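Yeah, one chain of the complex is gone here, protein chain that is, but the others are all in their spots.
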Amino acid sequence: MAMFNKILVANRGEIALRVIRACKELGIRTVAIYSEIDARALHVRVADERVCVGPADNALSYRNIPNILSAAEITGADAIHPGYGFLAENPHFAEVCESVGLRFIGPRAEHIAMMGDKAKAREVMRKKSIPVVAGSEGVVSSEQEAVRIAATLGYPVMIKAAAGGGGRGLRVVNREDELTKSFQSAQAEAKAAFGDDSVYVEKYYIEPRHIEIQVMGDDKGRVVTFGERDCSIQRRHQKLLEESPSPVIEEPVRRELSRVATEAARAVGYVNAGTVEFLLDKQSNFYFLEMNTRIQVEHPVTEVVTGIDLVKEQILIASGRPLSYRQHDIRLRGCAIECRINAECPETFTPSPGTVTDYVAPGGPGIRVDSALYPGCVVPPHYDSLVSKIIAFGDTREEAIARMQRALEECWIEGIKTNIPLHRRILKDPAFLKGRYSTNFLEKFIAGE
Amino acid sequence: MAMFNKILVANRGEIALRVIRACKELGIRTVAIYSEIDARALHVRVADERVCVGPADNALSYRNIPNILSAAEITGADAIHPGYGFLAENPHFAEVCESVGLRFIGPRAEHIAMMGDKAKAREVMRKKSIPVVAGSEGVVSSEQEAVRIAATLGYPVMIKAAAGGGGRGLRVVNREDELTKSFQSAQAEAKAAFGDDSVYVEKYYIEPRHIEIQVMGDDKGRVVTFGERDCSIQRRHQKLLEESPSPVIEEPVRRELSRVATEAARAVGYVNAGTVEFLLDKQSNFYFLEMNTRIQVEHPVTEVVTGIDLVKEQILIASGRPLSYRQHDIRLRGCAIECRINAECPETFTPSPGTVTDYVAPGGPGIRVDSALYPGCVVPPHYDSLVSKIIAFGDTREEAIARMQRALEECWIEGIKTNIPLHRRILKDPAFLKGRYSTNFLEKFIAGE
Amino acid sequence: MNLKEIKELMELMRQMGVSELEVERSGVRVRIRSGRAAGEEPVVSVLAERSALDVTAAKPAAEPAAAPAEPERGVLVQSPIVGTFYRSASPDGPNYVEVGDVVKKGQILCIVEAMKLMNEIESESDGKILEVLVENARPVEYGQPLFRIDPAPA
Partner (left out) sequence: MNLKEIKELMELMRQMGVSELEVERSGVRVRIRSGRAAGEEPVVSVLAERSALDVTAAKPAAEPAAAPAEPERGVLVQSPIVGTFYRSASPDGPNYVEVGDVVKKGQILCIVEAMKLMNEIESESDGKILEVLVENARPVEYGQPLFRIDPAPA
């Protein structure tokens, strides 16, 4: 396939802008799609062409497959980049694109479907002898069964409500003699909270870290990894701050993670960008969590430390080119941190849509800004609250942190509330500064512990 | 000397902001100085403290030594960073600072004075067997003398009006038999144009490139170089676009330039940041032009390809620390280009001061912006027209150029005219794209040749 | 120009029955408009009207739907989908409607082709075609006005 002439970007906000920038740098024309409320959005303004695909409701616009495909048709686009979210991990969309002759810039539909089914994905990995987060395969109905499974997993284990959430119906069990009591109380609590006493058993990882490996495969069967990202700063499984490299990963573990991620991608013949997510325990053991079949929000930290443009590489691979890099070309330099700037109250986390009356981006050495903000722009209430990403990089982690602190101080957004004050507090936390944090960090931090 | 507690930044505009950012990242408090017309300038707003030192006229404010020293005194600053321009290369200022107990963040007064006298500087270098641009040492009064000097220099030579400028009274002589005629006509033209027929003879380098080496010395006598910058895109000796590495310099020449620059700095016991400028001819011979004893406008391209913060290193060295790097730590990665954005008409080059009614900086991957602009800021007519610097970097020169083109397209400045359209044209020029340009490039380009 | 002076200006305006005033003096610009003038148009903030970015962008495939021209009279029939606008069922066939035609509610006005499917666009009311806003065989986006119809023809 020859290089694309025109790419339709089936997304909005900063990621749409990110893809348009990559296209411009490759000399490819771009089509933006937008909902009625986004008519004045930055991605619409910088694209070469633009098509309104529906009203504000994303089910009728950014996820409206017929209208998006029609938009590609009437503008003569030859490929679609889905960004992240919306249709990015919809295997049906990927399939339909290819069936109407549009190249979907991402993995094959079958891989999106396979990795979208988390149980299936873990099974695939387990077969390849890749360590997977351990647990019962489904509901555990009796204490006897729970005891048996826990013995296999090794203590501590977690008993979790199948219908659960928010920590209710959740028990951590350290020894077998605690299991019966905990099992019963978990069932009772689950019943009371959710009207369903189904529980399951999972291995309990103490203060784990969320580590992910960026991979990229081409259709010649080659796979390259681009180092890891540490995404342990999360709130309710929403990542807030990411860094690369991880402050706790030593070179042998990095090599091993890279090897396993390569194996995982190669096992299925994976093409284009993907991310293999792991839990890392305190002993540096790691366990496959899932694989994301898209470009991630946090891809810039990898771009910054590797010097490689992942989105351009996605486009090149989708056009049929082989990977531009071999594994030995990938060298990490310095450290990078990304802060996700969300339009939300920094204390209550309630969304804060509105009109941005004033905006000055941070700048200077070691600062990259991926943002769709401009003075006068509207942040609609209909979509994700992510409005900007600030990426700081430095020769050392300390320098990257100092630059991020400085950039957050410079960044000026008026008219909406943002979580910048929360980021500034995290960046001053002694545990964070030492790199000592797990996925439990942020909830405790917010609670003031 | 312990690390500074508070630094007074004796400058304005983007370089003042640049120094303040470095201080913030090092945890050092900052004092901005400003003239009355700059009361709302960005450097004044982001500094911890600010002192008005005089009216708009820079002789009475930014170059007002007593007021600046008083400002340091009343705020309790313990060091002064001069930026570039204004007092940066004033040996008297450097001396007075030290005499009143303020550390001057720059080289020693004696080195500023030595390198400020261009004839003296060349003599020092010549004694160290460093090749120097060749020419008569002063006015040549007779054709006989000119013939003798030209024979020593080798043809072609240039006959230049001592009082000259703008090409008037300038003759290029390719052979000895042309010399007499050219000498007389140069004298006549000089007399007519400037009322003074003094001329001198210089070696004429055909389409030379302006190549400079960033050096840094510490007070332990160590010197490190940080690769070269190619600053051949100039108009009337004003650099407009710089890149690192130079597209024409091969590794052996780079090493040799680095060796010579190190020798030049070491010869005089040079401390802090400096730049050794060379002319490079088509045969890759190079000749010492001069040494600049300050941080340069174009220092970011070096920072980007080396990953090192030169301004922070300046501060650390001034505080008495040894260089943080050894020569083998300095590795260039990728390519960087800087475009100087001037508030001026892109065709006539007349300054365009005014109020910036709207401003959106470019962003995304590979873009650094050093700018003192914000929506509503005033660009006064009293100072340099440089308002912003856009630095693009990429894995390859092609990627850096593509990103710069994309960034210039994104950059939005309303209320004043800028030279962005000129930059966009240069970046599309086939000779520029091939890296084939000399210091003659821009004049010819503007003339439409 | 200080507060006191502005106050005086307002006072004067009130006394003189002046509805709008703009003063510029050595870098100071003051504009005052009193609320009593009839038929006054509201001043629209153009903070967000970024003509510059529009300049750098190429022409859109179609006019953005969000800013359609205000019709003088009648109502707009807008495209409910993205596709290609056809005025007739086949290239050689007659147009479904012409300007001046009186149409019934439910009558087919045009076709918007999307994904090889011909979507018939029907009139939502009785009325008279005042204007056809898109040329035959041109792409249309969601919400783009196709026809202007007078729902209560004389």
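Letters are used for the chains, namely A, B and C, taken in the order the chains are written, and counting of residues starts over at 1 for each.
Quick note on the criterion: contacts are C-beta pairs under 8 Å (C-beta built on N, C-alpha and C of every residue); 3 or more make two chains touch, one makes a residue touch a chain.
Everything numeric in this text was worked out from a predicted model, so none of it was measured.
Among B:N5, B:N174, B:T355 or B:T396, the one in contact with the hidden chain is B:T355.
Within the whole complex, the absent chain has one touching residue among B:S61, B:T306 or B:Q405, and that is B:S61. For the options B:A59, B:V100, B:V139 or B:A188, the residue in contact with the chain missing from this view is B:V100. The missing chain, though absent from the display, is touched by one residue of A:N90, A:T180, A:S284 or A:T357; that residue is A:T357. Although one chain is not drawn, the whole complex shows that of B:A10, B:L26 or B:L69 it is B:L69 that touches it.
In the full complex, chain B makes contact with the omitted chain through residues 31, 36-37, 39-40, 42, 44-55, 61, 66-71, 73-75, 100, 355, 374-378.
The rule is short, and it goes like this: only the chains that are shown with their structure count from here on.
Put simply, the C-alpha centre of chain A and that of chain C have 40 angstrom between them. Looking at chain B, residues 358, 360, 409-410 sit in touch with two or more other chains. Within chain C, contacts with two or more other chains are made by residues 50, 53, 56.
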